[in-house]
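Dropping a structure here in structure tokens format, bear with me for questions.
The other protein chains are all here in position, but one chain of the complex has been omitted.
Presenting chain A:
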Amino acid sequence: MRVSIDAIGLCGPGLDGWTNSAAILAGRAAYEATPPRIVAPDLLPSAERRRAVPSVRLALQVGQEALQASKADVATLPTVFTSSGGDGSTMHAILDTLAQPAREMSPTQFHNSVHNAPAGYWSIATGSHAPTTSLAAHDASFGAGLLEAASQMLASNAPVLLVAYDGAYPGPLNRVRPIEGSFGVALLLAPSGGIASLSIERVHGVPNGPALDDAFLERLRTHNPAARSLSLLTAIARGVAAEVQLQETANHMLRIAVAP
């Protein structure tokens, strides 16, 4: 499968937008692990902006960055949202409420608990009626989402926006699902042109690529499912031909030839 990356949006610890982050990932700028800068997306109407939880804001922020860096028409742009488990804070709040005798659940928390909440907010924010897909594949969520987005792009021969996001869960869930940091990435896949082209092959095996140079970023990569994308993003930022491996299921991976 051949796809081009037309635009990228990125937000994570010390990674503030694609342009700044590309310089860091390419080794041209120093990395400093500052907290992610998640802003309330100005795309959203005020009521929805109030209701949107941080993971939704993160997903919309990176999606908006990629969209604005491209010429894609949001009205017809299909989206794929991938996340290991959606919004952990909402899940914890609901579980905690249900453990109390009164069980007085918040309607807003309930609708924010659906895995496709970012897809819903995105369509409200952009006014887009385009199809959308929300999926999960645990630690392989980024690889599985990339494969899904690539298959959509090939089916339509038109751009598709992939958004991957994962954030830390509050206690006690963080003990049983130890995700670290908040990380969101958006890749605008297109038939041609753009920042880089990817040739994707699904093969048997588990990734054994090299660790990232920066120890903090490497820990983020291995402890946040969406940040598994950092190996691919690093290859794209360096702007030279490279091979990247991404986990896609328990025993299969994507072998990706990245070309500038």
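General remarks:
Definition applied: contacts are C-beta pairs under 8 Å (C-beta built on N, C-alpha and C of every residue); 3 or more make two chains touch, one makes a residue touch a chain; residues count from 1.
The definition used in the following text is that contacts and distances are computed from a predicted model.
From the set "ATP-binding cassette domain-containing protein", "ATP-grasp domain-containing protein", "Oxidoreductase" or "Beta-ketoacyl-[acyl-carrier-protein] synthase II", the protein name that UniProt assigns to the chain left out of the figure is "Beta-ketoacyl-[acyl-carrier-protein] synthase II". Among A:S46, A:N208 or A:N251, the one in contact with the hidden chain is A:N251. Of A:S4, A:Q64 or A:S113, it is A:S113 that touches the chain left out of the display. Of the candidate positions A:T132, A:S231 or A:Q245, contact with the unshown chain belongs to A:T132.
Note that of A:R50, A:K71 or A:R202, the residue touching the chain absent from this view is A:R202. Mapped onto chain A, the interface with the missing chain covers residues 1, 48, 51, 84-86, 91, 94-99, 103-107, 110-117, 119-121, 123-124, 126-138, 141, 144-145, 147-148, 150-152, 154-155, 171-173, 175-177, 202, 204, 248-252.
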